[in-house]
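All protein chains of the complex are present and in place, except for one that has been dropped.
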Amino acid sequence: MLALAGIALVAIGNLTIFNAQEPEAPAATMSQEKSGPTTQPIAFSHSHHVSDIGIDCQFCHAYARRGPVAGIPSVQRCAGCHQNVLSDQPEILKVLEYWENEEPIPWIRVHDLPDYVRFSHKTHVRSGVACENCHGNVATMDAAIQVESLSMGWCLSCHKDRGATRDCLACHY
Amino acid sequence: MTQPVVELLGVFPCCASAASAVRSIRNEQLGELVVYSPTPDHGLDTALDAPVSSVRLFVLIGGLLGCATGFAFPIYTVLEWPLITGGKALISIPPFVVIAFELTILLGALGGMAGFLWLSKLPRITGESAPDKRFTNDMTGITVTCSPEQIESVRTCFERTGASEIRELP
Amino acid sequence: MTLAKINDDILNTLRPPSATYYAAVLLAVSALSLGLAAFLHQARTGLGVAGYEHPILWGIYITDFVFWVGIAHSGTLISAVLFLFRARWRTAVARASEAMTVFAVATAGLFPIIHIGRPWFFYWLIPYPNERELWVNFRSPLIWDVFAITTYLTVSAMFLYLGLMPDIAAARDKITDWRRPIYRLLSFGWLGSNKQWRHYTALYGFFAALATPLVISVHSVVSWDFAMSILPGWHSTIFAPYFVAGAIFSGLAMVITLLVPMRRLFKLEPYITVHHFENLAKLMLATSLIVGYAYLTEFFIAWYSGSPFEQGTFFDRMFGQYWGYSWMMFTCNVILPLLLFWKTVRTSLKALFVMSIFVNIGMWLERYVIIVTSLSHDFDPANWGGIYQPTWVEAAITVGSFGMFFTLFLLFIKNFPAVSITEMKEAVGHSPKTETSEIV
Partner (left out) sequence: MTDYSNSAGPKRQELGSARSEVTQLETPLTEVIERRTFLKVIGSAGPAAAITACSPVPPEKIIPFVTPPQDVIPGIATWYATVCGECSAGCGTLVRTREGRAVKIEGNPEHPVNRGGLCIRGQSSLQGLYNPDRIPGPQRRRQTDAATGLSVVESTTWDEAQPVLIDRLRELSDGGNGNRIALITPPHTGALASLISSWTTALGAEWIRYEPFAYEAIREGSRRVFGRQELPHYNFAQAELVVSFGADFLETFQSPAEFARDHAGQRRVRNGSKGRFIQIEPRLSLTGASADAWYGVTPETEGLVAAAMIQVIISEQRAQGVADDLAVRIAELVADAAPEQVANQTGISTERIRELARAFSDPSLGAGRTLAVGGGVGVSGSKATATQMAVALLNYVAGNIGATVDFSEASSIKSSRYADMLELVEKMRSGEIDVAIIQDVNPMFNMPGAAEFETALARVPFVVSLSSQSDETTAQADLLLPTHSALEAWGDSNPRPGVYGLQQPVMQPVFDTHHMGDLLIEVAQALGGPITSELPRRGGFYRFLRDEWERAQPAGSLPSTTSAADAETVIDFEDYWADALRRGGVVFPVDPVEVKIQPQLFDTNLMVELASPIRQQDFTLITYPSLHFFDGRGANRPWLQEIPEPLLKTTWGTGLEMTSSTASNLNATEGQLVTVRSDHGQVDASVIINEDLVDGVVAIAIGQGHTNFGRYATGRGVNPSLLLDPSPEPLSGGIRWTGTKVTLTPRQLIRPIPRLQRTFDQEDRGLAQAVSLTALAAGEVHPEEPHFSLSPEHDHPIHRWGMSIDLDACNGCNACVAACYAENNVPVIGADQMRRGRTMSWLRLERFNEPNPGSSGPDVRFLPMLCQHCDHAPCETVCPVYATYHTEEGLNAQIYNRCVGTRYCSNNCPYKVRRFNWFLPEFEAPLQLQLNPDVTGRSDGVMEKCTFCVQRIQDGKETARDEGRSVRDGDVSPACAQSCPSQAIVFGDMNDPSSRVARLENDARAYHALSVFNTRPAVTYLKKVTQDG
């Protein structure tokens, strides 16, 4: 018993020393999940753009069908509309200021996967996974928040339901 | 209505005399016996005519459970997410035998331990301790729970068989 | 010899200790701290601080692991196997051996964790349900190890504890200092009632019966870590019996190493006699002969196989870069123990003590030689030639493991009866005139 306790002690020691992360729980993901919506540099409303105006996701996240990364809209794309639309609103003025200064908008990342996971939007979009399956009903959100856990078990459940591959090498290489 | 009972303790310096006390008390059906001894003693067991411990049943159940788990669990896991390693069959029995063997031993032992504790009513963290500290040292003790009328017979019996000390327990 | 005298004598060992004892504990704890510090350094910096040299990817840590598992074995042999064979002489040394078993397995169990590249993920080797839906690979001998070592640790700890329970109760009823509540707790409220004794005896027998195949399986499994691979020098069918014999051999040596000073320190001469040591020595001689035979068989098979890989490895083992280790191992494990054929040697505690140290070293070297030489000279000559040079980190962690073992052992023998009171009493119980030294 003493010995078992010894092992346990060392194990706990390890855990506390290294604050070991289980891969299903990347620190960044967890913290944001708990802290709710993050403060973005511009009070952008997804619900307004999607529900009120009816813009398609891929109009702004233009690469989702074509590449691994969905892409955050370029400042040009924001400014393209807003130079004429609502160009006197304070938040829009911020956007236009970035555009004038030719600076990118430093958005805060909401959905993040660990670096050892290879995820391709293209593959998922083309096989019919809807955006909201992973990103939640963004149409009702202002700033995007993470709805799903994005953990491996969560990925797997969907992969199993859809009969998609469970080969480790599909996502980890 | 419960009958009033008294408890009488006899302290014996040696197991053999305690055994004969046990025998006579049992013969005379004087009451319920508990024997405390510093060591296990075969003579006492015989005198008490104790049944074989059912710990073995626990060991058997634990062992069988372990063996079954040892095969079923690996087989379940390889079928649940089939991954080929080294070109081996998914259900490769020889390696699973090792698991099954170890689990047989482990669960058998754990089962035995659980059975032992259960049957011996251990651990008893609170509650009464043995009536006399010497029973873990060198003395053998017998407590007899009997009706107040029988107490004298018990005392006589203790005295006859060589108890070094006889007292009534509160 | 009376029961009370046995009780007093043995419980007297739990009295406040001498300065020598404190010094010994201090030494052991310092060694343990050193090892712990070295491990932390290694875990933070990277395993590269150890002396691994491609392709020698296993080294001191696995050597230590096998060594400590081996040490554990004689404890079970003495407590369980000899119990089944009704060898009465085991009574005196069984408790110390059992304790040694548990602490050695616990020490051994840490080495796989120390050894792996990401020790913070060691629990991935345990098949627990997780959201990744991943299990372990039951075909891997390392998983067998996990099961074998866990089982061994659990069973031997329970075995030790079961035997201790009445003794702790005796201590509870005798010791009056601050430890009393602890004994009270640890005694589980043991009464010594006839019913308890009945179940106790039954379970003790079952434990002995379960531990006997277990002890054989554990070191067989450990040997399969090697034998299941395809590496020349490892891939061998005789490994299981060879390792079991070696383990018992090394364990017996460790028992002697521990008992000689303990007997002196705790004045247990009436209980642990020269006769006991002679019996241990006889067993040691027997296992040494088995080990020696295994060595020769290995070489014979390598030669007879006609496989250039096997032949190359074994030739390299004796005459290659590591020849010194191999010859030293051979001397310590096979040549020196031949002296045990002489009764004078068997009955001289000094000689036995010295020899036990040599055997400990020799058996440690045996594992080192098997692991390192086989890895250094495998299939592809393009990899050959590197010399594994352990670093201070590996040395410190090895020293630390001894520190851990001795710390645990020292704390144990000062706080728990190092000789089984119950069994001693049982042995003399029927005839108070029996002297404990006659329990042989």
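Chains: A, B and C, in written order; residue numbering restarts at 1 for each.
As a working rule, a contact is a pair of C-beta atoms (placed from the backbone, for glycine too) under 8 Å apart; a residue touches a chain by one contact, two chains touch by 3 or more.
Small disclaimer: the values here were computed from a predicted structure and weren't measured.
A.B. asks: In the full assembly, spell out which visible chains the left-out chain is touching.
C.D. replies: Computed over the complete complex, the missing chain touches A, B, C.
A.B. asks: Touching the absent chain in the whole complex: find that residue among C:V69, C:L375 or C:V393.
C.D. replies: Considering all chains, including the one not shown, the answer is C:L375.
A.B. asks: Tell me which of C:T2, C:T20 or C:T45 is the one touching the absent chain.
C.D. replies: C:T45
A.B. asks: Pick from C:S30, C:S140, C:T297 or C:T347: which residue touches the chain that isn't shown?
C.D. replies: From the options C:S30, C:S140, C:T297 or C:T347, the contact with the absent chain belongs to C:S140.
A.B. asks: Since one chain isn't shown, list which residues of subunit A touch it in the complete complex.
C.D. replies: 18-21, 23, 27-28, 31-32, 38, 62-63, 66-69, 71-77, 98-99, 102-109, 112, 114-116, 118, 120, 122-123, 167-169, 172-173
A.B. asks: Can you list, in ascending order, the subunit C residues touching the missing chain?
C.D. replies: Interface with the chain not displayed, on the subunit C side: 43-48, 51-55, 57-58, 112, 115-122, 124-125, 134-137, 139-143, 146, 225, 228-231, 308-309, 312, 375, 378-386.
A.B. asks: Which subunit B residues touch the hidden chain?
C.D. replies: Residues of subunit B in touch with the missing chain: 83-89, 92.
Please note the rule applied: only the chains that are shown with their structure count from here on.
A.B. asks: Show me the overlap between the contact partners of subunit B and those of subunit C.
C.D. replies: For subunit B paired with subunit C, there are no chains in contact with each.
A.B. asks: Any idea which chain sits dead centre by C-alpha averages?
C.D. replies: Answer by centroid distance: C.
A.B. asks: Please work out the Cα centroid separation of subunit B and subunit C, and write it as a whole number of Å.
C.D. replies: For subunit B versus subunit C, the centre distance works out to 30 Å.
A.B. asks: From the mean C-alpha coordinate of subunit A to that of subunit B, what's the distance rounded to whole Å?
C.D. replies: 61
A.B. asks: At which residue positions does subunit C touch at least two other chains?
C.D. replies: 133, 154
A.B. asks: Specify, in ascending order, the residues of subunit A that touch 2 or more different other chains.
C.D. replies: If we look for residues of subunit A contacting two or more partner chains, we find none.
A.B. asks: Note which residues of subunit C are touching subunit B in the complex, please.
C.D. replies: On the subunit C side, the touching residues are 2-4, 7, 127, 133-139, 143-144, 147-148, 150-151, 154-155, 158-159, 162, 166, 169-170, 172-174, 185, 188-203, 206-207, 210, 213-214, 217, 221, 224, 422-423, 425-426, 429-430, 432.
A.B. asks: Considering the complex alone, what residue numbers of subunit B touch subunit C?
C.D. replies: For subunit B paired with subunit C, touching residues are 14-16, 34-41, 44-45, 48, 50, 52-53, 55-56, 59, 73-74, 77-78, 80-81, 83, 85-86, 88, 92, 95-96, 98-99, 101-103, 105-106, 108-110, 112-113, 115-117, 119-120, 122-125, 127, 129-130, 133-138.
A.B. asks: Touching subunit A in the complex: which residues of subunit C?
C.D. replies: 40, 43, 102-103, 105-106, 109-110, 113, 119-123, 130-133, 153-154, 157, 161, 404, 408, 412
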